[in-house]
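Excerpt of the complex: some chains, original placement.
Here the chain labels run A and B in written order, and each chain numbers its own residues starting at 1.
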């Protein structure tokens, strides 16, 4: 992978994000319940203005109802000697997500009907949930399963699955404009890394960077929600406002490993978010993977649904479903690395900066301007300064008020970040005016 | 050729069409005359509501005049012994189409000036006509010609070429809409198969299928005419109505052999007919041949002429001019087969169904619907049911009222016929509404 040195990441942001991921890793999250609240409380310490919200089980949200709340306290399978041979306390993936409570003795045959393992990945505990059908079950490595002997087993799940509430959180960072850039990530996955602690920790880091960004052009709406039902609930409460205000947006998931970069566009494609994502990835990772709407599988399914049509594009590292550790215990914090997170952070940060800086520049003189008398020629002539002058002249030649800066960057084949720098003195000299567009 | 099993053809339609072709084969058709009337009378027995029409010789039709009527009774060349060595009764291609009457003795040299044969296809009788210049002549195999000995020959053509009439026929099948789908084929070719008994017999079968089609959305206009002058006459009498009502149309010719499928688009391309034809052929015969408007040569020359611009596209098997037997006695009912005709029928039937079913679907809920509680998930989960659910979700994701079903089929890469089936329960559940478009 050839990555141009466009990063403006502080050197320690990768390590910082990895540290947050380590803190959040042991918490057993699901669609609802104490794990989500603990997670949101942790994020709130890093983003004090975060608003945590709740919605009661049974509340209608478009075509859906908010499910019962799930509280898991303990879960294990013990043998006749009382020895725990599958133990939720060892890894919270061992319990089937949203399992109902059980405490029963079964023989191996019946137990097997409640076990989930992966013969083709014998050392991985799979991640399995049953949100909308009541079941109980355990997940284990196939090696563990093959070691099970005939006999009697006690299966215990100490859980509540009952009316309660579902939590999510929102952070609004006002900007010069009431138009918004929306970031969305999810907090419903138990102990896994790329899918999905990478999304929340990169989103936290982006929020903290945006907090410090001077003269934010756009208002930023940053949401931490459970996947699918969370975005449906959030949309059902905000759809009119969002449709009127969201100009660009990013669904943030699978953004922490080092293998590749990838991109999944919105349903109709060609939104500002899509073009920003594609532009940035072309420059920082020319061999990035392009997916299509038909490959979708995350909250863009809701954000870009017919009639919703928010411009939520998805920049990823290794996409869900496309790497072997996906939805297993092998998707851990060895797969997700400080460098992987920092690369993902950088790609999203660059894409946000493209959105922030995409204006319509217009040169104020007819014909080519005389750069010399304006001090716009570099005083020292080097090969690099020659290329910069050439890029500046190319930029000026498209400053017609009809091409946006991103469109110009695409036409002349330069990263937008470079044009932003070149544009500054041209604006300062009054040679170019910009219209927000 | 990979042909997906999309056919909804009754098993015997191929044999039935081939039977009709056998009945029609011996009739000597031309632009006008008893052969055309006998042919239309035969079709009328199969389609009782067919209206047979006539127009007098000399009638003006746009830039053209209806030619004199040609009646051929007998034609032969006999040697000095009175032996018929070229005999119209053996094959009606032996007489030059529209020959004037003659009864004369000539020597071999003069006879040769009136003979047409193909040195490169020595066993084929060529099909030659002289509609607009008065001539007499005979066509024969080159083998026959080479066997001719010097001597005196009697050339007899017992024909009338005189003011009369020209016939054509029309069948209107009313539908829910006054908008029309037009099918046009021609009845002016003597004893040949692919070009052109395949067109009439496939059109008869389509008409009979359409007669039984419940709730026809469109009105169907089905015309049987002589090529070129027939379509010009038909247009000159109906152009305003046709321009106002014809939404899609198919020129039906060369649709009976088994070698390939091919497509010739309208002049401007991209009509609903064009897109339907291309879509169907992509799925039933991915290696079909694509021709361009510059390859035209049938009645689309009139139907798509400037100012006429009817959406008449052409689905064919082997295109006229592109197979060795074209316009010779070798284009017979061995070349045209029951399977070839059935394949052509199926392609046209599928294309008509695409037109019938092309609506603008719109999902009635925001975000992805919950399929489970609506009974839309298959109860038995198999690999195939998983693919069907995926296709259903892809379809729903484009049901935005802005993409037609055909456009969606193209985007998600599925045959329209499959989406029509998937759409039915979604409509039944009230989850999707359709607008005709």
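In this text, a contact is a pair of C-beta atoms (placed from the backbone, for glycine too) under 8 Å apart; a residue touches a chain by one contact, two chains touch by 3 or more.
Quick caveat: nothing in here was measured; it's all calculated off a predicted structure.
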| field | Complete complex - number of sequence copies, 2 represented | value | 3
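Everything below uses one rule, namely that only the chains that are shown with their structure count from here on.
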| field | subunit A-subunit B separation of Cα centroids, rounded to whole Å | value | 56
| task | Please give the residue numbers of subunit B that touch subunit A in the complex, ascending. | result | 362-363, 365-370, 372, 394, 396-401, 412-413
| query | Okay, in this complex, where on subunit A does subunit B touch? | reply | 62-64, 132, 228, 231-232, 235-236, 239, 267, 293-294, 296, 301-302, 304-309
